[in-house]
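Have a look at the structure that comes next, please.
With one protein chain held back, the other chains of the complex are shown just where they sit.
Showing chain A:
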Amino acid sequence: MEDREGCQVIVNLRVNDEIRSAVARPADTLLDVLREKLGLTGAKPGCKNGDCGACTVLVDGWPQKSCLVLAVEAVGQWITTIEGLKDTPIQRAFIEQWAFQCGYCTPGFIMNSHGLIQHHPNANDETIKDWLSSNICRCTGYREIKDAVTSVLKEK
């Protein structure tokens, strides 16, 4: 990756099990590169300030707000966006538990919840609350979202 000030660089990202290349500025966030260069618009721009969680993706399996990650930082890491999840238990649970209304926050919540379930299959209420507090739902569907997570954990 060559880097000269003001110049763009070629960033090779491992996204959803594929190597994807993009021309970007070193100052471009992962969120912007995913959406504008790679056409992966599942991660949503909300506050762009690390507060709302709508842009959450998994980086090496851990939820991260892609507005707080530079794309160049993510080179060499495994990035999973909502487009990379196919019929997972948490996606089915969101449908079964009516865990969304307008749907804008949903990809971020699902990515965070998926990360939680992978890392803490026996998560207690305190851990669930701690992790889910990273995301904001303007429609205030928090109860149903928590129910969706809990239902998957119970299945496990």
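The working rule: a contact is a pair of C-beta atoms (placed from the backbone, for glycine too) under 8 Å apart; a residue touches a chain by one contact, two chains touch by 3 or more; residues count from 1.
What we mean here is this: contacts and distances are computed from a predicted model.
J.: The complex lacks one chain in this depiction; which UniProt name from "Xanthine dehydrogenase", "Phenylalanine--tRNA ligase alpha subunit", "Quinol oxidase subunit 3" or "Putative peptide ABC transporter, permease component" does that chain carry?
T.: This omitted chain is identified in its UniProt record as "Xanthine dehydrogenase".
J.: Using the touch definition from the top, which of A:C67, A:I90, A:C105 or A:V149 touches the missing chain?
T.: Residue touching the absent chain, from the options given: A:C67.
J.: For chain A, which residues reach the chain that was dropped from this view?
T.: Here the touching residues of chain A are 3-6, 9, 25-29, 32, 48-50, 53, 56, 59, 62-65, 67-70, 72-73, 112, 130-131, 133-135.
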